[in-house]
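Everything below concerns the one structure shown next.
Note that one protein chain of the assembly has been removed; the remaining protein chains are unaltered in position.
Note that the chains take the letters A, B and C in the order they are written out, and that residue 1 is the start of every chain.
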């Protein structure tokens, strides 16, 4: 059965409801949603805000790879992956991933795979802005 | 740090947005949401609708036990567990569990523990209604 | 002694009522289980049947006292 895939990289505020609506399906028994939000601190240091930038065409291509892998391995019914770029305030969602599957165990595994892999392969960069400077996350060893 | 716990057993339609709003927090880095929906079939047989009943005071007590365990083991920031009772149509949500934690791996583990344990210990019963009869799920070997 | 039974799910269907007073001839949950299996053989066909008193699961050794309310908990299937 074809998996419904919805990939977005946008500047606008993300909506979990929109991702959940995409994956709703008669045959779904379990939906797992991951919402990655901006924390107020990194290793005890206060974060003012974040900036994300993406190499958009390739980010979408890499996110599609993740979605196709999930469709194949976990028999997903539908997948929605939205990533936000631009300036984000504390508590705002940077990424939302929703996966629906006939049985729930697969939905957990697939959603966790999606966020783990997104963080490794998708060309998106996060800059943390502190009161006394800024840093590109994970750039240096 | 005290974990914010929100347990509900209600007849009204569930709202993922409400559960997500409860667990939103400045210190949260990851939120995982599980939405259990009514499937249109069981082992190939078409399900018309479902009926859930709960032994309410004890169901809430057992759900609180799950929440406290999660708070302790996974350092959760907030937990929301809503279970619906009464008559449910296909695609409607029977249960929604949202967990927020400082780091995402814990949120996946905690949310999966919550739904697995809820299905084992919380006194709530599901009846599937078919066109030619009905059955209390899992009652017989 | 008399005890109160409250039944949910398929247990309610087997007793044909939500609540009833039982003339109980034993002492423990184990004895109650035996008496119920004997009066309502359908209970023996269930995967499990658990009992709760004061909103907590109780094991077979639990001793009942007059006017206790015992909740019959067939296999749960929430979620």
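In this text, a residue touches a chain if its C-beta (ideal position, glycine included) is under 8 Å from a C-beta of that chain, and two chains touch if they have at least 3 such contacts.
Quick caveat: nothing in here was measured; it's all calculated off a predicted structure.
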Omitted chain's touching partners, listed by label:
A
Determine which one of A:5, A:77 or A:118 touches the chain that has been left out.
A:118
Hidden partner chain, touching residue among A:53, A:75 or A:92
A:53
Even though one chain is not shown, subunit A touches it at residues 36, 52-55, 57-59, 61, 83, 94-95, 115, 118-127, 136-141
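Keep this in mind: only the chains that are shown with their structure count from here on.
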Smallest number of contact steps required from subunit B to reach subunit C:
1
Distance-to-centre winner among chains (Cα means, whole assembly as reference):
B
Can you list the residues of subunit A that touch 2 or more other chains?
none
Can you list the residues of subunit C that touch 2 or more other chains?
none
